[in-house]
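Heads up, one of the protein chains got dropped from this complex, but the rest are sitting where they should.
Take a look at chain A:
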Amino acid sequence: MAAADGERWRDLDMLLTRQGNVVGPNFQPGSHIREFLADCRVLLVGAGGLGCEVLKDLALSGFGNIDVIDMDTIDVSNLNRQFLFRMQDVGKPKAEIAAARIKEHVSGITVTPHFCRIEEKPISFYEDFLLVVLGLDSIEARRYMNSVMCSFLQYDDEGNPDPATIKPMIDGGSEGFKGHARVILPGLSPCFECTLWLFPPQTKFPLCTLAETPRNPVHCIEYAKLVLWSQQRRGEEFDPDVEEHMQWVFKKATERANLFGIQGFTFQFTQGVVKNIIPAVASTNAIVAAVCSLEALKMVTACSTGMSNYMMYMGGEGIYTHTVAYERDPECLVCSPGISFPCRRDMTLQQVIDIIKEDERLGTGLEAPSLSCGSTNLYMRGVLEEATRPNLEKRMGELVPEGSVLQVNDKNLSRTIRLRLAYKDGVDEDMQI
């Protein structure tokens, strides 16, 4: 068994049992690394196009204990790339089928599926993993996972991240012949929120264009879906998965297009617009997933230099990759040590809470925030409300020293907002954050 084992992992052993020129700073070659790989817990979020490929690569790279979470069931249109699934699996949970099937092909590994939404897991669930790999298909889901993983991050008094609280993420994405892979080390490299500006704003068509002067098929489709549906099928909720609803929208969109001399779109195109379908092929997913898996392997074993920190792949015309070292946003709401919060010492805690709630950037989603500073509870909702209520009338200068980091929590937020107090003692300044 041992001999066969060595034979099976020959490629990995070559990498992990020898010194090299570009190994990580703490790299100690030896067979103990492969043993560590076999036991360490890794989480894969998403068992779709990227997920299936990452699961295969991780399993073949020595990772022996993988959890997979995905809320979706298998659809026939997944089968062109989500190769762990078969026609008879349509309708079944992706996470469960992926886990079962990979174990048929790679022996001796533990793969634990979770068929649920990522929000359904308690935050503590995510803390148990050494590393999280994301194979998601939306910005919202990525932002959520990013905020969860960054919420574990603690800073010391000098504003340095505590290494024990850094929970790495590897994020991949693909569409058609393009894709990306990036490595996020909260506190060290930019998190997802730091680089939100990378994404173009969602296209929202002006209503007058849709209503008066459509110029292309998408305008007609949006008009049918938004305007005509609510006019002519009042009370019915539009469901793109219902064939009749889609056909109705297509028919109305086509009629409108004909009115305006707009041509050339199919039912398939209409579906793509309405359901926000991402065109996808197997090979791009294979490449992006492989890059992600290599980063996972390098990160856990330190066998080579990790990516710094964002790689783009373009395979449509030729083969092109480009790696950029994006920078962190020092004021990032999610991963920074604290956004500078100027305030007067003689302000009350209640006034500070009001300022935060009214602030455009910070106040979004805040309903009933709790404030603490380190281990000191300043004002807490819930069981400690009554006990901490008197603090609301106290002045900030009495409660916390200069440079303190206030932590703002709210049940609507999945992460803590950190505010670094900067006391200003001028009388007439407008406090602006």
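As a convention for this text, contacts are C-beta pairs under 8 Å (C-beta built on N, C-alpha and C of every residue); 3 or more make two chains touch, one makes a residue touch a chain; residues count from 1.
One rule holds in what follows: contacts and distances are computed from a predicted model.
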Choices "T-complex protein 1 subunit epsilon", "Integrator complex subunit 11", "AP-3 complex subunit beta" or "Ubiquitin-like 1-activating enzyme E1A" - which one is the UniProt name of the chain not shown: "Ubiquitin-like 1-activating enzyme E1A"
Residue among A:Pro25, A:Pro122 or A:Gly318 touching the omitted chain: A:Gly318
Touching residue (missing chain; options A:Arg8, A:Lys92 or A:Lys394): A:Arg8
Option from A:Ser293, A:Ser370, A:Thr388 or A:Ser404 whose C-beta touches the chain left out: A:Ser293
Contact set of chain A toward the excluded chain (per top definition): 4, 7-15, 20-22, 53, 56-57, 59-61, 76-81, 83, 86-87, 103-107, 176-177, 268, 272, 277-287, 289-291, 293-294, 297, 304-305, 307, 315-319, 321, 323
